[in-house]
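All protein chains but one are shown in place.
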Amino acid sequence: MGRITLRNVAKRFGDVAVIPSINLEVEDGEFVVFVGPSGCGKSTLLRLIAGLEDVSGGVIEIDGVNATELPPARRGLAMVFQSYALYPHMSVRKNIAFPLKMAGMEPAEIARKVEAAAAVLNLTGYLDRRPGQLSGGQRQRVAIGRAIVREPAAFLFDEPLSNLDAALRVNMRLEISELHQTLKTTMIYVTHDQVEAMTMADKIVVLNLGRIEQVGSPLDLYRAPANLFVAGFIGSPKMNLIDGPEAARQGAATIGLRPEHIDLSGSAGIWRGTVGIAEHLGSDTFLRVQVEGIGMITVRAGGDTDLRHGDAVWLTPQPGRMHRFDADGKAMA
Amino acid sequence: MARKTTTARKATVTMLAWTIGFIIFFPVLWTILTSFKTEGEAIAAPPSFLFFDWTMENYLTVNERSDYPRHFWNSVVISVGSTLLGVLIAIPAAWSLAFVPGRRTKDVLMWMLSTKMMPAVGVLVPMYLIFRDAGLLDTKTGLVGVLTLINLPIIVWMLYTYFKEIPAEILEAARMDGASLRSEILYVLTPMALPGIASTLLLNIILAWNEAFWTLNLAAAKAAPLTAFIASYSSPEGLFYAKLSAASTMAIAPILILGWFSQKQLVRGLTFGAVK
Partner (left out) sequence: MATQHSRTVARLMISPAVILLLLWMIVPLAMTLYFSFLRYNLLMPGMEEWAGFSNYRYFLTDPAFFTALRNTLVLVAGVLLITVIGGILLALLLDQPMWGQGIVRILVIAPFFVMPTVSALVWTNMFMNPVNGLFAHAAKALGLQPYDFLAQSPLLSITLIVAWQWLPFATLILLTALQSLDSEQMEAAAMDGAGPLSRFIYVTMPHLTRSVTVVILIQTIFLLSVFAEILVTTNGGPGTASTTLTYLVYVQSMLQFDVGGGAAGGIVAVILANIVAIFLMRMIGKNLQA
């Protein structure tokens, strides 16, 4: 079981309210991602759940039990840190065994569990090495191994992939997702990378300035961002946000249009513009188009689009794909 | 730095450095050499450098005729004892300062340092009277106590700078893994900081071994460590250079060896981390 409820949780450092007040429900078995720019309070929120920081107000419940005052060790949670936080003086085996040893488990039972975890994580051949002798990806797996042997109520991940190179990051992303499929344990995952959020989450929590901007499934957030912040944060390349007369014509303060929701034509369309920079990725082409009276618009076109700097193009927003926001940045129905 | 160096330049630098090094080291070397001479050879003019009759006689005399072994033992007890006691008190303090920093952490550290700057002579009189009234004059216990207090700020500081280098995340991981504070310090912090703790021990044993204000003022006879015992050679009678050298060599040899091992950490310890 791993159902976590936050009620009016607040955190202040001195006079600074890092998290004014947050309410959130994490269902058992869910993969929840906290995403937001740096300084948005996502890591602090995770540390509050872990018990590494005190809440300044509010209640944290784990499986219906009030855990607000419990020390980290007694919350039944496991955490994977950004730096992996492996014990450098212990072998991989001892690292993974450490939480079990602390729990006072029988040595034979510990050995069995460590072997089992190592087998799942492809670490069997490395059990007697020190963390210093492992690659980044292997260290990451040891950190995960140390978390899973405890069979926690939930796993907490604090930006676990940010120290890995791009290729390895994609791999580990898949591995963590597969682990979630196998274990079906609640996972809370903190990242600033919206791609990780979109690809891994059952539920995304978008945070900004210590507040929850929106909670929902990846596609919910993509299709119906609740406000300008979420609209700009989720999706890559970023949604085009247009204000001024063009927005006013749609009866909104700002309109948003995703690059993939704009049709491109060489001869006719609604907006006329000039190609600035064309990024050819092979599968896609990202065009930065200077549109008269509107400004720079990013357009996602097919990989075989053969447009260059200075070419004239016509753009047409796809019907029904336009997002409208009011003067407060809230989405309009 | 990838400097281009000619062999000639390197040879010149080597010659010069070795010569200066030798001159600086010479008094130590001369003491060691003299300790193997007879008293007659020790003051012979011209002095002989290596070609004399090497003898162990002085070492035997010093060990037999005086209470040298007892004073040596006093030095060991006082320096090691005060250091161990200091480290025992300092580890929890340094843990607090390094891992639970608060608004006043910096003030506490600076205040501890400031106690080290108080000139000993400012409290000589009361310390003497307290020692006299408590029956601590000329006891090892008393000296261990004073030297612990004197070096405590340095020990806390050194451990603090070493602990600071251990990422807090690792201790948090231990806490998440269910470790109690005791286990956290015992199984995670101490083994990780072991090199730092070792150099702290080493440097403070050296400082305590060579401390020559309190040991000279508070211990005259039976608890006197080597600093005080050697000082008694300042008003000698008769021929004594060779014996003085033998006693001195034995007094400085252990520390010279420990010191050479700890020279890398020395800078950091003595500058309170201001120079690394």
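The first chain written gets the first letter, and so on, giving A and B; residue counts start at 1 in each chain.
Operating definition for what follows: a contact is a pair of C-beta atoms (placed from the backbone, for glycine too) under 8 Å apart; a residue touches a chain by one contact, two chains touch by 3 or more.
Note that the structure is predicted; figures quoted are calculated from it, not measured.
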item: Candidate in contact with the missing chain, chosen from B:Phe36, B:Phe72, B:Tyr187 or B:Tyr241; value: B:Tyr241
item: Those residues of chain B which, in the complete complex, touch the missing chain; value: 1-3, 5, 10, 13-14, 16-18, 20-22, 24-25, 27-28, 30-31, 34, 43, 45-47, 89-90, 92-93, 95-97, 99-102, 105-106, 108-130, 149, 152-153, 156, 168, 171-172, 181, 206, 209-210, 212-213, 216-217, 226-228, 230-231, 233-234, 241, 244-245, 248, 251-252, 255-256, 258-260, 263, 266-267, 270-276
item: Chain A residues touching the omitted chain (full complex); value: 51-54, 71
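Here, only the chains that are shown with their structure count from here on.
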item: Chain centre separation (chain A, chain B; CA means) in Å; value: 54
item: Parts of chain B lying in touch with chain A, wherever the complex brings them together; value: 167, 169-170, 172-180, 183, 187-188, 191-192, 194
item: Chain A to chain B touching residues, read off their complex; value: 50, 52, 71-74, 77-79, 81-83, 85-89, 98-99, 102-103, 146, 150
